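The structure under discussion appears below in the form of structure tokens.
Up next, chain A:
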Amino acid sequence: MNALTTHAPILIIATPLLGAFAAPLIGKLGWTVRTAFAGAIAALTGCFAGLLAATLYTGGGAPIVYVLGGRLPLPSGLAAPIRIMLEVDGLSAFMALITALVAVVAVLYSVSYWKERSGGALYDSLLFLLIAGVFGLVLTGDMFNFFVFLEITSVAACGLIGFRTWRKRSSEAAFKVMALYTLSGLFVLLAVGLLYGQYGGLNIAYLATNLGGTMVDRVALALLIAGLAMKAGAVPMHMWAPEAYGEAPAPVSMVLVANSQASLYALFRVLFTLYGQSLSAAAVGWILIVLALLTIFVGVTMALVQKDLKRLIAFGAVSQIGYMLLAVGVGFAVLATRPDFGLTAITGGIFHMINDVACIGLLFLAAGAAIRASGSRDLHSMGGLAHSLKGTTVLFAVGAFALAGVPPFNGFASKLLIYESTFQLSPVLAVIAVLASIVLLAVFVRAFQAVFLGPRLIARPEPVPWPMVASMVVLAAVVIGFGLFPGFFIDKIVTPAANALWSGQGDYIRAVMGG
Partner candidate 1 sequence: MNGIDTGFGVWNPIAWTLLFAGALVIAWVFRVLGRSDYKRGSEQTKAFLSGNEEPEPEKLHVRGDHLYWGLVDGLAGYYRRIRAVHTGVLSDYVAWFVGVLGVVLIILALVR
Partner candidate 2 sequence: MIAETIIQVVTLLLIVLGGALAVWFKDLLSSIIALAGASLLVALEFYILQAPDVAIAEAGIGAALTMAIYVVALRRTRRKEKE
């Protein structure tokens, strides 16, 4: 047990990687073996993530460092830590929990999502590769490995978006996403190269001790902000997101949202841990706030006029990214002056991450079930599915209400924190956020009405298999559980994550650099 705890950080990444490499070979043994293997890999990964999070939270939130290929402590006498390292603090563990939730649900859902039973081994392989990449993004403590994992997620995501090669729009979306992900990855690489050239090290803790706010640091920060914000899908660099989320298979859309959140996590990590207060934090905070307001506003208004169910949800997902950016931008803008509401804002933003992935995931999965059942994704020709798909109807409604921030679901709890803290900085921010939430409710009322209510427009919809329902029920349980007991979950998992950003820079650096 002890050994497992020690090696948990790398096992979280290595297990899905093993799944990705072995899936095509295992797939030759038939559908049952393949499915059982995928389930086992997902369950194991989830267990490791839970174990890691439990270890971290019971250990008082001190960062855990794992060194690949060697032991701690590092050889003495080195100016910079040159090992490949994973560093896990409260925020990383929180993101790992989100990714584990998404991974387990996506694999469970995928079991019966594909009507044809061949070719799924490659899908499993790509899905596990994407999951391994996202885990790597949130656990690594090294800028270059961060870039490597970014590229892994890009390649896997493109493969998955274009997986249905028989549809022209999927291939087109995959191509666009490939180009844009590569572009953002290259700019991140350029920033990493600038930092490496200046400081001769790539470890985040080492860089954080040395950054001085020179012009090169500023250019690197601008490249990182732009590149990561694009991968997160912030307006006006969001155009790939509706196409990607819309064209990907339903479970992949959910994992892609987690992938976007991992980019957002990376942005926060860069801002709070890498740069901290070495730059004029207020200006950077306000850049994020402006991007966030644009994201919320454009995402919501574009969702209102979509005619395609998945694109509609995709624009909703884009707008939610804005809420997290807004909250953390507010937190970063006041980092230097440190009033109380900064921590509240960050807590709200981080709590909203897991809430968002649960609601949006639930919506994507329910929409996937509805589209699979009716064979259409056009809001005009769908309708009346509530007559035959009762469970899916209820689950979609739960997700829609939660996303729009209707009490008592989880979206309300985190949005309340965001509203109240942003109000302290500027009432305008809170007003826009509340208004956008109301419009979002209208958007999902429209989607719900179009897809599920009314007379039977689809003659004989296909029933939804039980693994799909079960995976949606898991997400709905998260939605309702986090909604009914927000205080408990904020205490246990969100506060350590928020503290890691708000005041954890010193601990993060000390865990590697000592002293």
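Definition applied: a contact is a pair of C-beta atoms (placed from the backbone, for glycine too) under 8 Å apart; a residue touches a chain by one contact, two chains touch by 3 or more; residues count from 1.
Regarding selection, all candidates are chains of the complex that A comes from, given by their letters.
Source: prediction; values computed, not measured.
Which one touches chain A in this complex, out of 1 or 2?
Result for chain A: touching candidate is 1.
If we count contacts the way the header does, which residues on chain A are in touch with candidate 1 in the complex?
Listed in rising order, the residues are 175-176, 179-180, 183-184, 187, 215, 218-219, 221-223, 225-226, 229-230, 236-237, 239-240, 243, 279-280, 283-284, 287, 291, 298, 301-302, 304-305, 307, 340-341, 344, 379-380, 382-384, 407-408, 412-413, 416-417, 420-421, 423-424, 442, 445-447, 449-451, 454-455, 457, 483-488, 490-491.
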